[in-house]
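In this view, the complex is presented without one of its protein chains, the others remaining in place.
For chain A:
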Amino acid sequence: MTTTVTEEPAAPPVAKTARPPRKRGRLVPYWLLLPGLLWLVVFFALPMVYQASTSIQTGSLEDGFKVTWHFATYWQALADYWPQFLRSVLYAGAATILCLALGYPLAYLIAFRAGRWRNLVLILVIAPFFTSFLIRTLAWKTILSDGGPVVSALNALHVLDVTSWLGMTDGNRVLATPLAVICGLTYNFLPFMILPLYTSLERIDGRLHEAAGDLYATPATTFRKVTFPLSMPGVVSGTLLTFIPAAGDYVNADLLGSTDTRMVGNVIQTQFLRILDYPTAAALSFILMAAILIMVTVYIRRSGTEDLV
């Protein structure tokens, strides 16, 4: 975006011809863009082209791969791995909803009630990022261990009976079940939900709440009619920042899951590293990208907000 402010007057089209724009000043933004563009070309566009090419090749590692325009790889990949795609969308969707349910009250609290503790709480939200993603996920294996206090408590409260009935857990354990994977995803991506929510809530003018009160709106009505609509940009960007990486994640499914919780990220990893079927791995990546792009587009259109930040 070139949101530069020029001195040019907002004159009607006729006036434009009267004074030609200054050339040097006009080019500056593009020069400033150059490093970013180069970065995108080298680290985004080129790998994309390379992957796109890989996805339509055939061959083997030993004899080499050649571009044969073999689009059937895409259909084969979809036919073989649609359950994993579906699972990725469901798990990422569930994690996003959980993140929103957990993150919204917290972001609201930080924005309006935390007072002088605000910065401290914000740091606490970001603190998990100080350790590695892998270590954080492995820590859950200790917390949710079969004989551990968490699982014992859930058993005593008969929570696991309910989740078992829903098919989210299996017997008296949490680890190696869909529930563990969804919880892991929720935990790992929660800050990506809280931070955008906080920025958009924090922008809301407190006097709007007072005005709503003056007009006899109950707190619930104020939230429904004033606060929530104004925080929609945060909700939209938070859900996107959570859903998109969660759908492609494979670490949580690998460490916290079992054979029936593998997501599409795991399939891509296996295809690429173990089976050495690079075309299928590339095709799966593109299908995932396309699926996410379509879902996100529909979502943004329906969410009724123009802004993403």
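Details
Quick note on the criterion: contacts are C-beta pairs under 8 Å (C-beta built on N, C-alpha and C of every residue); 3 or more make two chains touch, one makes a residue touch a chain; residues count from 1.
In the analysis below, contacts and distances are computed from a predicted model.
The unshown chain of the complex is recorded in UniProt as "Spermidine/putrescine ABC transporter substrate-binding protein", chosen from "Threonine synthase", "Spermidine/putrescine ABC transporter substrate-binding protein", "Alpha-D-ribose 1-methylphosphonate 5-phosphate C-P lyase" or "MxaA protein". Contact with the undisplayed chain is limited, among A:V125, A:A176, A:I194 or A:L241, to A:A176.
Contact between chain A and the unshown chain involves residues 1-10, 45, 48-50, 52-54, 56-57, 59-67, 69, 81, 84, 138, 141-142, 145-147, 170-171, 173, 175-176, 203, 255, 257-262, 266-267, 270-278, 293, 297, 300-301, 305-309.
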